[in-house]
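Missing here: one protein chain of the complex. Every other protein chain is in place.
To keep things simple, chains are lettered A and B as they appear, and every chain counts its residues starting from 1.
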């Protein structure tokens, strides 16, 4: 069995937006008892990640490390057609990747207590992002 | 078809534990000829990764690079409620991620000769970790 649903998120620039509840709702709608649920973004300058959901400081600290990994406006970059954050956003998107997959049991996401699913925007400006949730089981 | 099984691992602090044999056993039990097998940890301070299985020095060298990417006790971190390795562990877990997926053919893991599946503990202290293996095919 397979089920797929798409939704959009308007981000407010660089930072994280929790989407666990929206994904959980789609998983319940799918009604597949045992499955893999994949959460995928159709973009190359934002990511989906699973990380700690209790202390927002964790995500602020991840921003610091992501900026070290791929600084904005690094003079080594060749690609900068959309501005100082353009290449940095593509490189940051590699860290967490374009998708996460979560096991499903009894028709519900089998996340650990402290795991949340986040859309991680890497562009400094607001963007409209398309998220595809696919369950197979 | 879908099949799911969970197991626990007691880690001895930061470092890797090979879980290829345990995952392979679950895949054989599932008895699904062609599938994707997902190995997922329900935690945000350890990872699952696929890496070279012949020379343990590879995994020691990965520790060195992971410590450069996210040093313990970095003064830039805001989050340190569980100690000097707390934020570093969350950041390290992003490198390899919460899960890997491996193709299954003829009811067996289709890994390359030099690929092993490892649980990578990022906390410095021993932890009990829960691993969920899900096959869909």
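Heads up, the rule we're going with is that a residue touches a chain if its C-beta (ideal position, glycine included) is under 8 Å from a C-beta of that chain, and two chains touch if they have at least 3 such contacts.
Model, not experiment: these values are computed from the prediction.
From the set A:11, A:38 or A:53, the residue in touch with the chain omitted from the display is A:38, counting the whole complex. Where subunit B meets the omitted chain, the residues involved are 32-36, 49-52, 55, 57-58, 60-62, 64-65, 69, 95-97, 100-105, 110-115, 136-137.
Summarising the interface, subunit A meets the missing chain with residues 2-4, 36, 38, 40-45, 69-70, 76-79, 81, 87, 90-91, 93-95, 97-99, 101, 130, 132, 134, 136.
Methods note: only the chains that are shown with their structure count from here on.
Centre-to-centre, using mean CA coordinates, subunit A is 20 Å away from subunit B.
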